[in-house]
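The complex appears here without one of its protein chains, the remainder shown in place.
Showing subunit A:
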């Protein structure tokens, strides 16, 4: 993957870390020129950095709400400005329409960000190709192991066995080297399927099938911490947790949000950790720039876990070369105080009634980890 090689276009495209931008078009302030002060002040008072129009979200599903942004422009805006949300039919950035138009060979002039779409397509193609190659390699390896088994069954000598092993190893090595030489471009175009016919509307354009989905905590952040989406925070919380609540029903959401807000406000790009079996993963800047460095598991300070639980999660995150962080969220006031504030819709009081502390958990092997 071409992560890390951040080029000029992506620097420009992902210029802002959040959907709200600083005011950066103020006139020059010249200290010895009072007129420039007036200009500056006037411009300063007049400008604002609110969004012209709040981003519209739909909330579907009753017991398990799905928070969706459906407008194509707004989907891209949220992705470009802080990497919020996930395309429901994509790995993360909502690229389904561009991918599909390329797969079906349809030119669609309504598609924005054509260039970046293409590079993204290449990325997803590359992953697919790599998976395919790994499968083929395993199939090849299987074959050679069957030969070995056959030899043993016939009662071959150890020398014969070793000769066969050596030969097979060499063959596999060669196979792998040949695989690496093949480039993505050599691939034959995909065949069209019957199902693809339903994807094209009467104007010959790809239909809009994909929405951008926001995690509940992302939606809370974009409503409570930043004025970005068009649903007020009391309404959103009621939609997520229901009208009358008990502490148990809101505890998990509050602690997850407190952790999310904590990392966002320290400048991290926080995304879901579902693929690594944890709550969040942290990117220094965002997915196009580098791999996530940290896996975060949000913990209740009071609840003990058995040792196998820790080692299970740590082995998965360690396997993905990420640092495993236990993020303890501790409630500082009584449950009743939280519920009272909930009834008053005083979410600032609620969120600031929790303390966050982190511990890094690392598997240590005496023979290997010498430094």
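Basically, contacts are C-beta pairs under 8 Å (C-beta built on N, C-alpha and C of every residue); 3 or more make two chains touch, one makes a residue touch a chain; residues count from 1.
Definition applied: contacts and distances are computed from a predicted model.
K.L.:
Looking at UniProt, which of "glycogenin glucosyltransferase", "Actin-related protein 2/3 complex subunit", "UBC core domain-containing protein" or "tRNA-splicing endonuclease subunit Sen15 domain-containing protein" names the chain we cannot see?
P.N.:
"tRNA-splicing endonuclease subunit Sen15 domain-containing protein"
K.L.:
Can you say which of A:20, A:89, A:164 or A:356 touches the chain missing from this structure?
P.N.:
Of the candidates A:20, A:89, A:164 or A:356, A:89 is in touch with the missing chain.
K.L.:
Given that one chain is not shown, which residue among A:10, A:179, A:272 or A:323 touches it?
P.N.:
Here the residue in touch with the unshown chain is A:272.
K.L.:
For the chain left out of this view, which of A:253, A:316, A:339 or A:356 touches it?
P.N.:
Of the listed residues, the one touching the omitted chain is A:253.
K.L.:
Hey, which of A:49, A:63 or A:178 is the one touching the hidden chain?
P.N.:
Looking across A:49, A:63 or A:178, the contact with the absent chain belongs to A:63.
K.L.:
For the chain left off this view, which of A:81, A:100 or A:317 is in contact with it?
P.N.:
A:100
K.L.:
Please identify which residue in A:29, A:209 or A:359 touches the non-displayed chain.
P.N.:
A:209
K.L.:
Tell me where the left-out chain touches subunit A, residue by residue.
P.N.:
Counting over the whole complex, subunit A touches the hidden chain at residues 60-61, 63-67, 85-90, 96, 100, 132, 135, 138-139, 142, 193-195, 199, 209, 212-217, 240, 252-253, 256, 271-272, 274-275, 279.
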